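Omission of a single protein chain aside, the complex is shown with its protein chains in their original locations.
Then we have chain A:
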Amino acid sequence: MSRITKEQVKHVANLARLEMDEAEVEKFTTQLDDIISMAEQLNELDTENVEPTTHVLDLKNVLRKDKAQPWLSREEALKNAPDHANGQVKVPSIFE
């Protein structure tokens, strides 16, 4: 049975801000279904009482003083921006 549907792929693509044509949706549906089938293998294991690992090192909160430090100038920060105006990054209209 297929675990992943084309509708799900379209939904996830939208969440990930990716655009796909029908052929791509088709391909990703098959491929993601294969990968998820492999992932289902993990259900063989009883992990009821196992703690999840988010990190291998035993690090506690890493804090520093919230103090401003010199970093990039505004000019530098805009150097790689595809479009900018008046010292700010420019994007197309947000509202219809």
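Points to keep in mind about this one:
The rule is short, and it goes like this: contacts are C-beta pairs under 8 Å (C-beta built on N, C-alpha and C of every residue); 3 or more make two chains touch, one makes a residue touch a chain; residues count from 1.
Quick note on the criterion: contacts and distances are computed from a predicted model.
A single chain of the complex does not appear, and UniProt lists its protein name as "Glutamyl-tRNA(Gln) amidotransferase subunit A", one of "Glutamyl-tRNA(Gln) amidotransferase subunit A", "HEAT repeat protein", "Sugar ABC transporter permease" or "Na(+)/H(+) antiporter subunit B".
Which of A:Ala23, A:Val50 or A:Ala85 touches the hidden chain is settled by the complete complex: it is A:Val50. Although one chain is not drawn, its touching partners on chain A can still be listed: residues 4, 8-9, 12-13, 15-20, 28, 31-32, 34-36, 38-39, 41-43, 45, 47, 50-57, 59, 62, 64, 72, 76-77, 79-83, 89, 91-94, 96.
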